[in-house]
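I have a structure I would like to understand better, so I am pasting it below and will then ask my questions one at a time.
Here the complex is missing one protein chain, while the rest keep their positions.
Labels run A, B and C following the written order; every chain starts at residue 1.
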């Protein structure tokens, strides 16, 4: 009967005056990193609207870089003022967590974004069209490929400078994603960074058909997966009566302080919890590209404009793993014994499939895509260690991996032939003879991917394997080692054909990049080597950042 | 804080490598001289290390220890025991000869030198830079007393080796240049994948070791000293199965490197396809890291497991001895023949290590040094021969001694060293190994003794087919050894003779280290059945 | 005095080093330097000998510790010398004969462009051989042991451009290696048993260990001896070793190196005394070999090979004697010394003959040479009488004693061994007479230049092919001498004849000297020990028997080769003859029993290595490639199938989670 009464109280206006709605107080300082980026994005749109076309490019690039730098500075400021550790807190009415992992990952994402912007802004690689320098984005996204409109756009020297604000929106979403502290924010953030990425994927200047196809696939599958995630959210809500991580965690672990009796009656159905949790995890696994939710990766990586691919491969992984970590460590630790075995399966399959399928790839970008799948497997091994060192190792791995990836894709943009980037491996034959430097740099990245000592890849791999072993997952270590051995094979293959096969006369040319891309690659190399030789400082950082607030 | 001698010794070639690589394309010759100078300077430093090492002193000397990666429990810890000192000496000693022998191996053919990519493409600089880089890494891994530090360089040295093998194969190939390139990259990839796979298995074991130490000591560590101490005080008690698994992880990696049958098949390809100096680098220097590591890490970290695995390992070793020799007899290619001979010799080394007797292990250590020198002598001279005819096939030679007696002579001495003739260094070590093995495992020892007959067979057959008999057509103009080549062969042979008659300087350094190792595994030499009074009297005085 | 011992070895070693590294500028004087150094060590030997005679029986042995060679925990190998009567005997023999042969070679190798190196090798040999006999422990002995092996390898193959020479050298070394294996195993056994391998402690302690162990050690030592001394079953290399220049055959393959086995057995007397079974085997080996060698010697037309066969058989005598234990040791050594003289003399004689005959070695192309080379004839003749044991000459004294000792062994063994020894004596007389007659008596068969025609005709005749081949090789051997020209037999130069004369004196008187109130016995007794077994036959009986059999042997040979002319082309001969010409099929046996199977084995292994060992790895790699190729098919480009996999994955995820909860 009481049940009916409460329902009644929901929508019938009671006689007495409604309680005053007190306005929420937002900790703007703690949210600054995100706010800066969003603000800049909005400004960027304005610039598109009002600035003359010639001025836009420079304005946008400057704005974006400044905004991202500022955001990064804000992150550092917060971390420095202790928000990463003792002053870690929940902000924005429980929507966001400001704690170590969040700040660490936000910082990483900001940096990744900055480097990506450099590659986005590169205009030296493609030959100038009608005297206008062009970047790797379509003159006019809406124009049909090869159609009259496009030709006119090219002639007029249009460039899609919208990519910069779009990028900023995506970054904003990514900054929120790992910090999201309730399922609603999680979902919104997911969409906020996914939708811009769908658009970016479609904007390649060359091979637009592939680009558009990639966009379509990414969009459909992405929407599909987020629908699953959303349904999972719904079920979890149904289970716990709340969508805040803390609240759900309480229900899971069964210690309830502030639950009104009405909800208490209808919640706690474990089926909802398990299914809901599985669906949400699935949504995140899709983003990190874990098997069997990885199938979009090769196609999208291949079709998307290479700078975008680099950005996606690096930043999306960081954001998604951040969210996954928080979900597993904050919301579902009570369920460890339920999801861990399942995740074991996912980890093993991911590592092996990624490594094995990559062996026979013939396109650099697809190769890197599969390698990213394998790496997702390695990182997951650290994720499910469920030890503090597990968290820090994952954070470190993400930092290391994202810069290697950025660098690698940046190098890919340099190797070109008549049809734009020459991504087919047969075109890379003898690269080492034509331009040893570029080949050597790429070799460094490949070795880092392969986890050769003295590169960041090795430090990261050791960190996660160590965590896994401590977490009692020795089997995963062994499988991971086996997978690395298989993976080594195809990285080596690339090196072989770069260096020791005689270059073909119609081989590719290596475009001489402007300072932008050069900087991006240089940063990639430096980070790779530094994290490989002297990782201790960053390990400490990750170690301190390794505690979630709840 | 004393002067970091070991670090400097290892760093010098590394710096030299970078400097060499930086020499512009025009200054090829300068690069060569620079590399030679650096390698000689390193030799001097190594000499200092050897001199400063006091056989009577602590187990590890010239130690350095700095924090490095605390999170992984990794410290930058260096230190040499007698074995390490000897092998560092060997490495530093061989590199100058390798550089000198490879003087012309990486010259750009004039055809390429002219064209535009000659501008950026600087194989000569690369060749010598890579050699020096390998030297640096090898020295570090001989000096590392931290398992992780060792592992890092143990793995990292694969990369420069990989480029040396694949990038600079000898031009002496039967078929076309394309074919040669194929063979080369096959060999290089095989080398890398074999060793990388071994290394990754070891990585798993390294992680396991960390987990074990972290679990029992509170904080994970890789420091040999720390682990030994913890083991002694009983803090660290590895469960039997854990220890065995970890041991296997380590041993597999070393067995691939060393190479032990049946993990050996990468060696003939690698040595066959690479130039003679690089082949020497592989078999005389880099592979020694494997056997050295068995001695220091397998026995040092996992004594029980080592004794547990001994029987199997000994059988594999003796198989390598015989198998390698038999295959060497059947080879048609000079360098592959020497490669299989090396496999046979590595069998001896492993046998000596796991015989767990002081003779065996001292012998094994001497063997590493002597085999390095003798193989270098034989292989480098063979390289000179090959470079003259441009073929590796034994059948393409004959009667060389008529036109190039000095070449033939040095080749013969190298060969005799390989079949371990008394008076030349390898005899000492081989006999020690045999005695050491025999005194604990008579059957194994006797079977291995067959190896000395087979060795005579493959060496003398090689010499007969290439050097004696009527002169093969096309060799009439073959020049004898040039001055540079004599400068390579001469000292090596002198060294072989000296160490053959007076190995004392080496044994003095090695013996204490071996005693330490034996005490690690808690083994003592078997006592003779009849303690002869006269002998005891001798021992007394 | 002790310090002089080192010099014995050092002098020739220095010579070798200087001559081999010295380069061309030594070409002119090099051979004299080599000879001088050999002589030097002979002189030192004599000095030491005099000094040794100064002291009486027991204190004669000298020891000198030079430096510690391989010092390893529990394993102390020293470079230390021991000069006792036994070693002294060898020192004098080696350096003495060695010096003479150096001298001889000066003339013999006159025309050879690489004479300097030849002398280098000779000096190297002397050094190694002296090391062998002076070592005071088995490991150092082993060093000398292999050193002489090396020298013999280098000298047999001195004319490397002859494939036959190169092959012979290789064969000699490898067969010897088999023996060396025995020696090294013996040393290991000693080390494990006694914890040392120095003569003194080992021999002293021999009594304390089990007979089985002693037998094992003894047999291993015997294996070594067989290799070095060309005893059955490791005899096959000696015949081919004649490819070397004749002085080499004289010094290494007759006088000194091949007798090292006898030295080893005598030296290890204490071990063998403790192991009767081993001794029995030794005697059997000796007996078999002495017959074997004798038979081979009968069939060979190549003068050097005939002599080689006889060497084998004579060493058989020595080994037999050594196998008899204390009764025999002394006589073994005594025969060894006398044999050193006369066999060296015979070889030098043969060399001198060849020198005069354009290096023709086929005795069937000699004949009636006594007129042309009187000195050679006389010295050779004396050697001949000595070896067949003509009463009064060296061979008689030593061989007779051995036969006695054989009978003295007692029992059936004694009778058998004695009988064999006698039979051997008969055959010796036969084949040596044959050599003598074919070479120096009868019609000159070399007048018309038949060699070309004969050589041309011979290939159809497998049994004489080796002869023709050797003739051809010998021609190419000395570029200086014209190949098929008619030879002008002439006496050799002084440098060659003098050594022959000296050796002839040795082969006449040495035996008698030794036997004067059995001085040699007393000389060696302190080292080897000696006991006079009681022979079932009186000494006189044995002696007369010996004389009778040797006379019959001589008579037979005379009947066959003296009365009727010797055919230039060898008759087909009986089955045995043909077998004997092929060294009683030893090589054929080795070929079938060892070489062929070995080849199949190695070929098989090559296949295994490529297909199985390597194949396994490549197979794995290929397997992953195929797997990968199949798995990427799933990535079919259709977005809907991607969706399916996601959907299925989710389903599995959920199912698994629920399952986990259920269980």
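Just so we're on the same page, a contact is a pair of C-beta atoms (placed from the backbone, for glycine too) under 8 Å apart; a residue touches a chain by one contact, two chains touch by 3 or more.
The rule we apply is simple: contacts and distances are computed from a predicted model.
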Per UniProt, the name of the complex member that is left out, chosen from "NADH-quinone oxidoreductase subunit K", "Sarcosine oxidase subunit gamma", "Cytochrome c biogenesis heme-transporting ATPase CcmA" or "Branched-chain amino acid transport system permease protein": "NADH-quinone oxidoreductase subunit K"
Which displayed chains the hidden chain touches across the whole complex: A, C
Touching residue (missing chain; options A:29, A:129, A:216 or A:497): A:216
Selected residue (touches chain absent from view) among A:29, A:42 or A:188: A:188
Residue among A:237, A:286 or A:378 touching the omitted chain: A:237
Residue ranges of subunit A at the interface with the undisplayed chain: 6-7, 10, 141-142, 144-145, 184, 187-188, 191, 195, 198-199, 202, 208-210, 212-217, 219-220, 223-224, 227-228, 230-231, 233-235, 237-238, 241-243, 260, 262-263, 266-267, 298-299, 302-303
Subunit C residues that touch the omitted chain in the full complex: 632-633, 635-640, 643-644, 647
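Operating definition for what follows: only the chains that are shown with their structure count from here on.
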Chain of greatest Cα-centre distance to subunit B: A
Centroid distance [mean C-alpha coordinates] between subunit C and subunit A, Å: 81
Centre-to-centre distance between subunit B and subunit A (centres being mean Cα positions), rounded to whole Å: 46
Euclidean distance of C-alpha centroids - subunit B vs subunit C, Å: 37
For subunit A, residues contacting two or more additional chains: 489
Junction residues of subunit B, two or more chains touched: 193
Subunit C residues touching subunit B - in the complex, by the definition given at the top: 20, 67-76, 79, 139, 142-143, 145-147, 150, 153, 157, 160-163, 165-167, 170, 173-174, 177-178, 180-181, 184-185, 187-188, 191-196, 198, 200-202, 204-205, 208-209, 213, 598, 601-603, 605-606, 609, 613-614, 617, 621
Touching residues on subunit A, where the partner in the complex is subunit C: 216-217, 220-221, 224-225, 228, 270-271, 274-275, 277-279, 281-282, 286, 291-293, 295-296, 298-299, 337-339, 341-342, 345-346, 353, 356-361, 486, 489
Subunit A residues within the subunit B interface of the complex: 389, 392, 433-437, 447, 450, 452-454, 458-459, 462-463, 465-466, 469-470, 474, 477-478, 481-482, 484-485, 488-489, 492-493, 496, 499-502, 534-536, 539-540, 543
